[in-house]
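What you see is the complex with one protein chain gone and the rest in place.
Presenting subunit A:
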Amino acid sequence: MGEAALRIENLRKTYPGGLLALGGVSLTVEAGRFFGLLGPNGAGKTTLINSVVGLARPDGGRVEVFGRDAFRQFREARRMIGVSAQEINLDKFLTVEETLLYHAGYFGVPKKKARDRAEELLERFALAGKRKDRVNTLSGGMKRRVMFARALMHNPRLLFLDEPTAGVDLELRYSLWEYIRELNRGGLTILLTTHYLEEAEELCEEIALISGGRIADQGTTEELKRKYGASDLEEVYLKVVHDAR
């Protein structure tokens, strides 16, 4: 077994009011993997990601990012993680280019390196013509591209994509797929959450199904299909999620 990009042990989180979001989740994502986290709404996918990056405060458990404790060594751990969140959350006071450069600054990337990286990503995401535009004037698809470029600005080793293609047109979806595949081939570990099962089937080498705050099953797409006698991931999903309920 190779190095673990993400190792989660017995992660627990109950929200005030009693809602159980994570009921002792353990999960290991090997370095270089394209990993899918699937589950119905409210299953705990976003809480899991948020717990790793410090947006949620888990009640207990351990999280390591490439061997660094995500809580006690949070600076080192967070520098290695990029997040493209489910909801658009761009700073409305900044232009497209500033969004990328300020993000790099927040993550401690030196100026020259940040400028070069910003150029590269502006080109890659066809945003160069919009670099001086304030982000709140962009279309939805463009905002999504900026979110994506921003997550990559500090050259993370582990990328969280939380529903990255929600509300994105087909053309952009395919070009994003192509790009994240390319990134993964270049060694970037990716953890993707999605509602589109064909997206997971298309992209992910390994999948964990989460339901009611617990990992219901985990394996490669082929393994899961075999185990559940299913012809595609959708069938697996329905069986696992239904059984877990």
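Everything that follows uses one rule, which is that a contact is a pair of C-beta atoms (placed from the backbone, for glycine too) under 8 Å apart; a residue touches a chain by one contact, two chains touch by 3 or more; residues count from 1.
Convention: contacts and distances are computed from a predicted model.
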In UniProt, the chain not displayed here, chosen among "P-II family nitrogen regulator", "Acyl-CoA dehydrogenase", "Monosaccharide ABC transporter membrane protein (CUT2 family)" or "Transport permease protein", goes by "Transport permease protein"
In the full complex, which of A:Arg57, A:Arg72, A:Lys112 or A:Lys132 touches the chain missing from this view?
A:Arg57
Check the options A:Arg79, A:Arg124, A:His195 or A:Lys225 and report the residue that touches the missing chain.
A:Arg79
Where the unshown chain meets subunit A, residue by residue:
15, 50, 53-57, 74-76, 78-79, 81, 83, 85, 87, 89-94, 98, 102-103, 105-110, 150
